[in-house]
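Every protein chain of the complex appears in place save one, which is left out.
So that you can tell them apart, the chains are marked A and B in the order they are listed, and the count of residues begins at 1 in each.
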């Protein structure tokens, strides 16, 4: 799926319908969106792009242009979400607006007999590698809203050695069967390629070492939900900060808020990389590295623990074992934490949080997992029926 | 899922709701259940357990207590089924009550356009090893009642080598996505652990060499449905009686009825084990061993055949081949059976019942498989919406 400013607020012509396929189904372009005054040049380009008779090659260039220039949030008016590809696509206002919808979803989910909001819509979960946790979360979200699901964890079969179909061809086939695609892929950038191809919305459910934007969103949502604010908070990021996709995204998103302070607590071998540190500094976020988990825990609103991933250490299991045991959250750490503070973890965990922490009200990680459901419900709603 | 006597008949407080999560969704605790007078000590314990502020560790002890003391059937009042973990949890009255509901389910299934009884409910089939037959039976049951399903045969991926998540953590994640969990696991006792953890109902769909309670229920239901009674019947158990989970459970359940006579017919190497024989004797069930299948068949109401499992014989395929060919049900055996008698088999079969038996009305094994659907529909209904 993609769209252009010039399309906003207009009905698709039959010509456009032919090109944009299903898109009218979702009532996508009928939304109350106005054109931003300062984008008249882009608009002219877009207007050309909207010509139904442009060639396939030009069409791809148009899409690239549209992906770059698509607005995320228009003041005084609601944005239209088109795809969810990376955490960076969301600004502060957009996040806030999505979180508001996620809150409504909590109410809907708790009511018996579910909602019929997405009745008649069909989601395809196209997983090129298995991720049962993420897949079940998305599928539950769709079904809690009355929608239906086509599912495959076997999507590699599309492009098996013998067959060799491109991702683009697979997407053009699957978009004929469904209204929205949730894709998990082993290659960074695959989700963006899918979104460029598809005429229906695409959600990135993780593409290799690249992005996992719905995880990033649910993390920020959990902080807001539990702590009550995002400005002025102190967050300790603990564990594997070098390889952890989630902590990197979280640091990135926290930089959008004011007066945030971040503490990095990690074994030397898996320290937070320079790019994120520089990014934080540039965006006025205070940060420091520490070796003292307890001291950090006593100061923070949020202690975000992560798993040290064995697979990153290859043969050096001695280094892994040393790194792994270094910063454990147990009842001792919990003892120094403030009463309102929380412990988060993206799950699955091994023993980096001991099980005796689970019973404490500050152990927020299972609530965090549950929040993933609400965030995904919100995104599905926004992508399929709008605000 | 678990519950306590003290909870019965009361609405959950907001405090309790926080702890018990989804449970209010199913209207679980609002049922017409009274407290048994003779359990006042337990009640006191339970009352303490219900205190929303107890620690996580105490909470686990409470659950253990509750699992042990949970009533299965209260005279003059309907019980509330909470989990289905093992065949032994059902007494005679409970079985009879479940069978009554299964009968209603037959009527519902036969009507076109299905029921909407479980509309809005979501079942997770969490299979740690594939069992297509059992999985499809449960999923059909849920869908025939208008419910929805999240499915995975890949649940091992949750706890894959690289990740190593505990079963308990997986369950706490999945219970956030669904209203009931149907679990198949390769380890004996896994279902009970899941039920101890989950705040929603759990059904054991087979845990390793342990239990497969819905199979046991459908077997007894089939006998009652086909023969019209359970007291005073004669049952021949044939084939692999040493390893067959189903015949062991069936013998156990039959001991709850009066004047039952059981015949064991099996090759020497796979004889019924002593524990069951002693159990039967202790419970006043007459039994005898026989080498003459025809003679037994001529006397029985039910001839329950089982497959000799090759995998139990390891290298000794000679012994397997001898055992396997010994007691075959064919038209000759059928010839001596009484007109009202039936042949049962848990399926799949190889050649221990010849295909020319299939056409005889006494061949009950496919009807038996179908009864699995009705039993599972009944259990889903009872666990999710009660009586």
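Please note the rule applied: contacts are C-beta pairs under 8 Å (C-beta built on N, C-alpha and C of every residue); 3 or more make two chains touch, one makes a residue touch a chain.
Note that the structure is a prediction, hence the values are computed from the model and not measured.
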item: Of A:119, A:188 or A:338, the residue in touch with the unshown chain; value: A:119
item: Residue, one of B:231, B:259 or B:356, that touches the chain absent here; value: B:356
item: Residue of A:172, A:271, A:294 or A:312 in touch with the missing chain, whole complex considered; value: A:172
item: Residues in subunit A touching the chain absent from view; value: 25-27, 55-57, 59, 119-120, 122, 124, 148, 150-152, 154-155, 157-159, 162-165, 168-170, 172-174, 176-178
item: Residues from subunit B at the interface with the omitted partner, ascending; value: 110, 112-114, 130-133, 135-137, 139-140, 143-144, 151, 153, 309-311, 347-350, 355-356, 358-360, 366, 369-370, 373
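Here, only the chains that are shown with their structure count from here on.
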item: For subunit A paired with subunit B, centre-to-centre distance based on mean C-alpha positions, whole Å; value: 41
